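For this depiction, one protein chain was excluded, whereas all remaining protein chains were kept in their positions.
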Amino acid sequence: MTTTDLSHTPLSQEESEEAQRYFSASQFQLIWWRFRKRRLAQTGALILLVLAFVGLFAEFFNPYGGTTRISDAILVSPQIPRFCNDAGCTLRPFVPGVVSKRNEETLRMETVMDPSVRRDIYFFVKGEPYKLLGFIEMDTHLFGLKEGAINLFGTDSMGRDLFSRLLLATRTSLSIGIVGVIIAFVLALIIGGIAGYFGGWTDYAIQRLTEIVRVVPVIPLYMGLAAAFPKEWSSTQVYFAMTLILALVGWPTLARRIRGKLLSLRGEDYVIAARLSGAGSSRIIGRHLLPAFMSYIIVDLVISFPYMLLSETALSFIGLGLRPPTVSWGVLLQDAQTVRAIEQAPWLFIPALFVVVAVLSFTVLGDGLRDAADPYQVSD
Amino acid sequence: MENIKEKTDDNLLEVKNLKISFKTDEGIITAVDGVNFTVKHGETLGIVGESGSGKSVSTWSIMRLLPKNSIIDKKSSIRFRKKDGKVVDITKLKARSKELRKIRGGEVALIFQEPMSSFSPVYTIGNQISEAVLQHRDVSKEEAQEIAIDMLDRVGIANPRQRFKQYPFELSGGMRQRAMIAVALSMNPALLIADEPTTSLDVTIQAQILELMNELQEELGMAIIFITHNLGVIAQVADKIEVMYLGKILERGTTKDIIQNPQHPYTQALLKAIPRLDHIGERLNAISGDIPSPLSRPTGCPFYTRCEKVIPGICDVKMPNPTKLSDTHTVYCFLYEEKNV
Partner (left out) sequence: MIKFLVQRTLGMIVTMFFVSIMVFIIMELPPGDYAERWAFRKFSGTGAQITQADLDNIRANFGLDRPAPERYFKWISNIVLHGDFGEAFAFQTSVNNVIGQKIWLTLAILFSTLIVTYIISIPVGMYAAVRRNSLEDYALTVFSYLGFALPNFLLALILLYISITYFDTSVGGLFSPDYADAPWSMDKALDLLSHLVVPAIILAWSATAFQLQTVRATMLDELNTLSVTAARARGVPEWKLLLKYPARLAINPVVSTIGFDANRIFSELPIVALVLGLPELGQLLLKSYLDLDMFVAGAILLILTFMIVFMNFLSDIFLAILDPRVKLIEG
């Protein structure tokens, strides 16, 4: 972009300042400005922030713990808070009570809503003690009932509150995505960076290696690695192993893109100038090359999130991923594997909605960022 | 406004009040603003100007080749006299009309600066020439092939039969430009627009191509609009020259007027910028200062931000009117307007 001396131009003061800012803006500022124009991407970002926030403080937003079984309340359908019933309206929201009855035909115990019972919702109630962020001891929950149980998203077949479990699962799933992407990124950066910078034989060997990892179908490969987890591993160990695997299988794509970008930047004037002036390899990579395509990397990171999320969900769904008591979206969806589940307890699919929304948000955010970072690049 | 007192019958092409804008994310960019020029049968018009001055935009509009986000102003007209004697205003034609398609290639042909990317890489040279021939002449495939091979031969490509079957990337740069000329001429146009046809070639090949174009023009008698940012090149081919800057014409005259008696400070600066063999070693006199961004186009004379002879308070207020220095020579500059007033 050419810088312009605008001092003579009879543009209005405001306009010329705007233009002036435009021309002197850094790469990041430019991207930010263009990004601000993209509503859809912003919406995506907002949704993700909310999800992350709620997930991070899940214990506070939860009325119950993830494994707490609410007695009798098996497969309760979602209780929707309301302000009015036959007896009139109040400012305080409430949910209808739940009662267990024996079904006359099947003779099974069933839980049904009883609209005549009114259970008021209170805010900042004391409940199960927990450790916020793992170390702050608290027992205040955002909302809860004084009597009976509230199950906004219903309960599962073991009588656990789906809403509470879902918030905890959100944290697990998002954190696996984040940690996985970061590890994959570091691997990709090191490997792709080496390949892209040195070129030649090093590049060739690394290229072949990534090619081999890339031809093996991803999920079957994950499955093979996941099958190797010892049965006696704790759920935390599985969690970390799983993240690592996701990263291990995820790096080649990122590495390829980093390498491609580096190779094209390597020949640019300022890099050659830096090299001629005697700067060392690592210095050139760190000082000149990385900043130049930081924006592309961020875009790539955002774009690779959905793969991590979907892979985790798929793996846990088929029972090769995370194990109870850890909950993730995929683990929750294990309860929703059959058509019968759709018929009997459709609310068990609410976690799928979260998966879809999260992946969509990451996708539109990634697209928006990519367009903002490089409006003229169309493909790949 | 300017009066064009010319015998319209001679004019193959008459461009009046041409104003072209582009809708972009950053706003509307006016790339060409109020440009007039004419081309007579068999004549060569040169258009010079730095990069971004609107040379391509204004000439591509003659064939309506601009992208969809372009807007040609309603008051603009591009009147073209077809081979059958009828005059059409090209700006009024429908984008997908048959009439426009016939003009493209059949009446006006275009050769580009980059011979590599103007051929599709996945078809042979022969395929693309034959396509052009078949589009505009009523001949069979075999005849089209013969015409194409003959044309390749005429533009000085050795082994035309073999070249016919080759892909663009198998030819050298100069050869590709010859092939591009062959494509254009195989359609037998009355006007050839050469958009910087020699810029990407090295000097000796550049000279060969220029010579070839001169020869072919004598032989076939078509008119040429020759676009370049190098006044040195244009002096060898053009009969008359328009000097363009930031979408406006700043000076117009015969080649002799412009080269030997340049009046506009911009033209003078451009002339100084030509590298000359007898001055090797001297610093190349590129025009100082940057071309303003098309987004913040200066009002007044577009060149005033870089002009050495700028008159503050005048040049930056309004665009100067044309000043006729002779029958053929016109300049748009307050330095001369004042003398006349």
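Per-chain numbering from 1; labels A and B assigned in written order.
In the analysis below, a contact is a pair of C-beta atoms (placed from the backbone, for glycine too) under 8 Å apart; a residue touches a chain by one contact, two chains touch by 3 or more.
Nothing here was measured: the structure is a model prediction, and the numbers come from that model.
Across A:M223, A:V238, A:A255 or A:A345, the single residue that touches the chain missing here is A:M223. Considering the whole complex, the residue from B:K40, B:K102 or B:K256 that touches the absent chain is B:K102. Mapped onto chain B, the interface with the missing chain covers residues 63, 65, 67, 96, 101-106, 109-110, 112, 114, 117-123, 128, 131-132, 135-136, 167, 169, 180, 183, 187. Listed for chain A, the residues touching the missing chain in the whole complex are 208, 211-221, 223-228, 230-231, 306, 310, 313-314, 317-320, 333, 336-339, 342-343, 349, 352, 355-357, 359-360, 363-364, 378-380.
In this text, only the chains that are shown with their structure count from here on.
Rounded to whole angstrom, the centroid-to-centroid distance between chain A and chain B, based on C-alpha atoms, equals 55 Å.
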